[in-house]
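What you see is part of a larger complex, with each chain still in position.
When the chains are written out, they are named A and B in that same order, and each has its own residue count from 1.
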Amino acid sequence: MDTTPVKRVTIIAAQSLQETLISEIRSLGANGYTYVVVQGAGTSGVRPNEWSGPNGRLEVITTAEVADRILEHVAARYFDHYPLIAYVDEVHVMRPEKYGVV
Amino acid sequence: MDTTPVKRVTIIAAQSLQETLISEIRSLGANGYTYVVVQGAGTSGVRPNEWSGPNGRLEVITTAEVADRILEHVAARYFDHYPLIAYVDEVHVMRPEKYGVV
């Protein structure tokens, strides 16, 4: 099977941020996403255990360039004020053009 | 800890395809799966934003050979007619024989 490596960005944040985050990742160049409600707890930059409770997990499969843009945006906009984590890894897709990879 | 690399195939598709997909991956050699309902949106090969709405995310941990078979099947059977994405990455397991790795 012929596959191409692309980036997968995962953002875990309060459910109240769902619509804003989805709108922002679209503006930054994402073609699609999946979103699922999760429970969670952790330490944040704001105060310990702040993101305990219902959260959303947002996943975006996209180019390295857009992934980078999303991480930079999330860091600048949210890290100091919101209990949110974001990370990136790599998955291998068929039809990379669907994710903006040319 | 002694771990072995195996493949993880992820398929995101309409919930209506859940039972069919599970039955098909079993026929292709998968020993198990996890399934979770997700929201999502994206562009598909069929028309833009077609997979907006409730979808299911199916994950299968298996051998490279079965992973390849699943991707080939999904591409041939669904890509032209269904808004579905599929991708593969690698995870490290203990007890690889549980996933068909010998």
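The definition used in the following text is that a contact is a pair of C-beta atoms (placed from the backbone, for glycine too) under 8 Å apart; a residue touches a chain by one contact, two chains touch by 3 or more.
Only a predicted model underlies this, so the values are computations on that prediction, with no experimental measurement involved.
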Quick tally, homo complex: 2 in view, grand total of copies 3
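In this section, only the chains that are shown with their structure count from here on.
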Note: chain B sits from chain A at a C-alpha centroid distance in Å of 20
The residues of chain A that touch chain B in their complex are 1, 3, 6, 8, 22, 31-36, 61, 89-95, 98
Chain A partner, complex, touching residues on chain B are 10, 12, 36-45, 51, 55, 57, 68, 71-72, 75, 79, 85-89
